[in-house]
Each structure stands twice: as C-alpha cells, then as structure tokens.
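Before anything else, here's the structure in question.
Showing subunit A:
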Amino acid sequence: MNINNYPEIKAGKDFISKIYVAIMLWIVGRAIQAASRVDKEVKKEFAEFPADFMMCMSILPFGPHMVVGKDKNGKVKYMGWNPQGKKITLTMNIKSMAAAMQVFTFQESTTTAFAHDRFTVDGDIVQGLAVVRVLNIVEVYLLPKIITKLAVKRYPKWSEMSPLRKWVGRIIIYVRAFTF
Partner candidate 1 sequence: MAQMITVRIKFFSGIDKELKLENYDPSKGMSLSIPSGKRLKWALKHAGLTDFSSYAYFRSGERISTWSKLKQGDEVSCLKPSGGG
Partner candidate 2 sequence: MQIPDYYEFLNQAKIISGKKAMEHIPFELRGYDAQKPLVVTSRALSESGLIKKFIGAFKDSAVTLGGIFNDVRDYAGIGLARDAAFLYRERGCDSIIAVGNGPEVDVAKAVNILVAEKTDDLFKYFEGTPLKRHLKPLIVVPACCSSGMEFTNTVTVDNRSLTSNFLYPDLAVLDPRMTPAKSRDCVAESTVIAMAHAVGAALTDIHSPMIEAYAHSALRYLGLHMTKGLKKPGHVETSLALHNAYALAALAFSNAPAGMVHLLAVELARATDISAGKFMRILLPYKMAHMMHKKMKIRDELFLALAGYDEYAATPAKDRSRAGVERVLALLAGLKGMMPETMKDLKVPKYKLGDIAKAASARSGKRYSEADCKTVLEHAWEGRAF
C-alpha cells in the first residue's frame, strides 16, 4: 500500500470572492455608520443598544470581518476590519465563503440566508435581529430597487419610505460613506 498514491490536499484559495466580500463588508460598514446619522429608523434601532455595543460580522474560518459599534460618545462608527483588541458583544458569523457569496451577490436575501442556517449569532438574538433590520434599510438606500427586491424580505412601500426621503438619504449616505 503506497501512501504517496493518495496525496494530502490543502484547502484551495478563492481570491476573487474574498476580495469582493471584503469590499462589500467595507461598504456596508461605512453605510451603516452613515445611515445611523441620516435615517431616523436606523437611529431609533441603534438608540436601544447598550453603550458598549460592538458588533462584528465575519466569514468563518478566517474570512474578512466588519466591526461596527458605538464609540465613547455613543455615536455608531465603522471600526475597521480587524476584530482584535476590541470587546465584541455581538458576533454574526457567516458559515463559509460560498454562503457569504450567496448573500452578497443577492442570490439569497439576508432573512432567507438566516432561514437557511448560513449565519450563526453569538450574543443577544434581539440585537441580532435589529442588526438585520438595519442591514435591510441600508441595502434599500445603497442599491437600486431591482436588486434590493431580491435582498430584502419586503421592499418598503411609498407610505413607509417616501421617495423624497429615500433619494435624499441615498445621496447623503453615498457622500458620507465614500468621503473620509
């Protein structure tokens, strides 16, 4: 029995997805920070979180991360991509790079991804669900309607979010997210 006929196989690397997901996480992080100032619903959601709220969304096992939390004076800030050195109160892990690609290429909406067990949440589940609602709103702002319809469970009608508020919010968020 010659064991060299059966070589060991290291896990391959898929750089494109990794870079794509890292960029998306960066944009969403910055967008959350911008939305928390512009959109009143997001502000309301974040208001209920405790002062030391620090959330980290990452892709297992060593995928890119996104850290968002409240800084000293209670404002929500995008804390960069490295969770070391920060006290994380809520972790939302996506199980694999492929699952992340499903979510970030909008083949599965965040809520269906939750239903398909793509996420694991360490920490208070109520906060987790609140973060999902925030993500939905941020996606409404960030992306055109035809895409967001795939990503969100129910696209807000005009009564909930008037087109004026949506467009104004969208412009401000884009400005804030992409200017340092």
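Methods note: a residue touches a chain if its C-beta (ideal position, glycine included) is under 8 Å from a C-beta of that chain, and two chains touch if they have at least 3 such contacts; residues count from 1.
Candidates were picked such that all candidates are chains of the complex that A comes from, given by their letters.
Since this is a predicted model, take the numbers as computed values, not measurements.
Taking any copy into account, the candidate from 1 or 2 that touches subunit A in the complex is 2. Listing the residues of subunit A that touch candidate 2 in their complex gives 1, 3, 6-14, 17-18, 59-63, 95-99, 102, 116-117.
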